[in-house]
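So the structure is just underneath, and the comments pick up after that.
All protein chains but one are shown at their positions in the complex.
After this line comes chain A, so read on.
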Amino acid sequence: MAIDCLVLGAGQEVGKSCMVVSINGKRIMFDCGMHMGYTDSRRYPDFSLISKNGDFDNALTCVIVTHFHLDHIGALPYFTEVCGYKGPIYMTYPTKALAPLMLEDYRKNMDRRGEDEQFTSDHIAECMKKVIPVDLKQTVQVDKDLQIRAYYAGHVIGAAMFYAKVGDAAMVYTGDYNMTPDRHLGAAQIDRLQLDLLITESTYATTIRDSRYGREREFLKAVHNCVAAGGKVLIPTFALGRAQELCILLEDYWERMNLKVPIYFSAGLTIQANMYYKMLINWTSQKIKETYATHNAFDFKNVRNFDRSLINAPGPCVLFATPGMIVGGFSLEVFMQWAPSENNLVTLPGYCVAGTIGHKLMSGKPTKIDLDKDTQINVRCQIHQLSFSPHTDAKGIMDLVKFLSPKHAILVHGEKPKMATLKERIQSELGIQCYCPANNETVTIPSTHYVKADASGTFIRSCLNPNFKFSTCSSTDKSYLDSNKSKAVSRLSVSDDRATEGILVVEKGKKAKVIHQDEFLHMLGEKKHEIQFAYCFPMHMARTEDLSSTSHMLCSFDKCTLISRLSMILSDELSEGNILDLGEELQVESFHVSVCSSDNCPHRLSSSLQNGSESVFFCCHWSVADEKLAWKIISIMKNSTL
């Protein structure tokens, strides 16, 4: 049994996330993204690796899309409409609702740039019809064996991590996620699961980010300064997610500072998106969710639609324009107009893929940017880089990996050198086998498999009974507390000592059976033969005069005092075991010791006969399970005096 992971995209890079995982005969494609940095065939994942003859319906069980960003969904219409995949596609409700907007926006921008169309509006609509929406934590039975479940991932509205289980093998694909809550979304949440494999993004594999609050203030200050000076602020974003988050932030600030500067959204598109956000408020953070009854937080008061004629209108303003990263379209158009003025500000939120103008602006302070051979833009405006990204940082990734403790981990969606560092950390700190495959590579890992066996009632009952062994109990308790703390599935942990009382019996032609050891003998029809160790030996006495040791008839009172003294010694010296003082007898696990008064004790070896006046004989017996302990006690007893 093995899990095969074929990386079609986002292997050691950011962009066109696409991963095909085969578990126990089921093949699932996680994400189907496009690369924003390329315009040639490298833009799409190489689907021919899935199936040579293009029969994707039989090659794949289902497609799962984690969220609506183009690098996760961009190739989906192409895959379904052009390549002809007709099987089921799963995504969350918000993703299904918002994905068409994203795709449509992208398509329009492509049009404007005069590139050849990869898919049409109809393609998008047709493609979305095949999508089956899922709710968070809803367990979907894709077919008889395959089960999938979505968990909240933060990042953007509707982003989800997906859990997939086939038979006994289970895995999680995170997509992009955020472990810290932001303005409008909560932090990623997942149950503690038993996983063979975790595939996680690693955009910020080495970065550790400081508090959000400071960064938010910085951003607001920069914007405020600019508009106060009469400048225009351009915020190139993709239609959804970041725009809403920043808008909530600005709206809040505007209200507090009583600002009247207009905030514009380019095209009707983003306003329309706010409509979706209003309906999907349940997918946002707790704080915003609670506002739905009185004032829906996505009812922006200061936001207006932007008209092209307003580009060169006088006076300050804030404009959200699509697409992000200034890859073209309207944001580029505005950028070309506004960039030459020093008063203006361009705020770049989040990650910019290499090759885009956004990336060029972020990586240094260029004064001129070559758009193509003929066009050159003078850049004199201020540039503010907004460093809050909806991706988790290195600590978040480590936390998640540690929390889930999968047997194996695969890193995708990150930069190669950083991923290598993180991989080392995961392997050394967490002891989890970790891989970061490149595109078109396949990683194979073994998967768990369970053998089924019937268990007898006696065995189960004995396992469920509390075990009073302290040494084992403490370790069990800890793991139990841990799992409780992390709000995981409640799990009843039983110490392994009780499991070892079970015996697995396999008879030819019958199902394997687990029974308790007591039942086992009964089944065999044999009698138990107990093997015990025994040893009777003298112990030195400190004050013999106290006792009438010459007489062989030690009275029971004396025996008790001897035993209790012995118990004191043992409890001082012995770290393990639970010493029970039973009056005339001392018991540590199966080790019994008592004062021996008979000279013909069968457990006494003839050679060890010694002077009776200085010592008292102790008779010990124990069973094999506590052999080590017994010899330890005996050596303690021999080396000490009562």
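To be clear about the criterion, a contact is a pair of C-beta atoms (placed from the backbone, for glycine too) under 8 Å apart; a residue touches a chain by one contact, two chains touch by 3 or more; residues count from 1.
Here is the rule we go by: contacts and distances are computed from a predicted model.
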*If you had to name the missing chain as UniProt does, which of "AP-3 complex subunit delta-1", "Ciliary neurotrophic factor receptor subunit alpha", "Beta-Casp domain-containing protein" or "Large ribosomal subunit protein mL46" would it be?*
"Beta-Casp domain-containing protein"
*asked:* Among A:L60, A:L220, A:I445 or A:V505, which one touches the chain that has been omitted from the display?
replied: A:V505
*Check each of A:I89, A:C127, A:L280 or A:V379 against the chain that is not shown and name the one that touches it.*
A:L280
*Against the chain that's been left off, what residues of chain A make contact? List them.*
1, 93, 96-97, 100, 128, 133, 135-140, 149, 168, 194, 272, 275-276, 278-282, 292-293, 296, 448-457, 460, 463-464, 475, 479, 489-496, 498-508, 513-514, 517, 520-521, 524, 526-537, 602-608, 621, 624-625, 627, 631
